[in-house]
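Only a single protein chain was left out; the remaining protein chains are all shown in position.
Right after this comes chain A.
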Amino acid sequence: MRLDTTDRQLINLYQRELPVCERPYEEMSRQLGIAEEEVIERLQSLQDSQVLSRVGPVFEHSRAGASLLAAVAVPEEQLDLVAARVNRAPGVNHNYAREHIYNLWFVMTAPDEDTLDDRLDELEHQLRLPMLRLPMVEGYHIDLGFDIDWEALP
């Protein structure tokens, strides 16, 4: 999706350090030289068109609760069906098909480790498919707020 210059600037400036003050969108609007109302409208429209998943905080996963990357090996023709089942399990926030024997990869979150284990046990039992459980040992770089390379985009 092609964005105009103002939307690009909005993203360039505010993937992090969104102001914490009474009128944050007003402060952003002064930086961008547009009206506060327009900032809000643009953010709403970027959310509606799925360019933004949200405006908000990204929590540090290890402090916010429990989370784990899991993968299942699914017969190719059942992939959509199994993906929908995984999405119905509580706490699933990422779910992708990938090119591998383990072809469905998802992240599950929970308030604590015990709840997470129970949820995964339940899902594994339902799916009856081999499941990899890959908790994070150490993160060396875990922040997807990288600068967008607008020139490279289609």
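FYI, a contact is a pair of C-beta atoms (placed from the backbone, for glycine too) under 8 Å apart; a residue touches a chain by one contact, two chains touch by 3 or more; residues count from 1.
In the analysis below, contacts and distances are computed from a predicted model.
Asks: Looking at UniProt, which of "ABC transporter ATP-binding protein", "Glycosyltransferase involved in cell wall bisynthesis", "Ferredoxin" or "Siroheme decarboxylase NirL subunit" names the chain that isn't shown?
Replies: "Siroheme decarboxylase NirL subunit"
Asks: Write down which of A:Asp4, A:Glu22 or A:Glu77 is the residue touching the left-out chain.
Replies: A:Glu22
Asks: Touching residues of chain A against the unshown chain: what are they?
Replies: Here the touching residues of chain A are 1, 3, 10-11, 14-18, 20-26, 36, 40, 43-44, 46-47, 49-61, 63-67, 69, 71, 83-84, 86-87, 90-100, 102, 105-107, 109-111, 130, 132-146, 148-149, 152-154.
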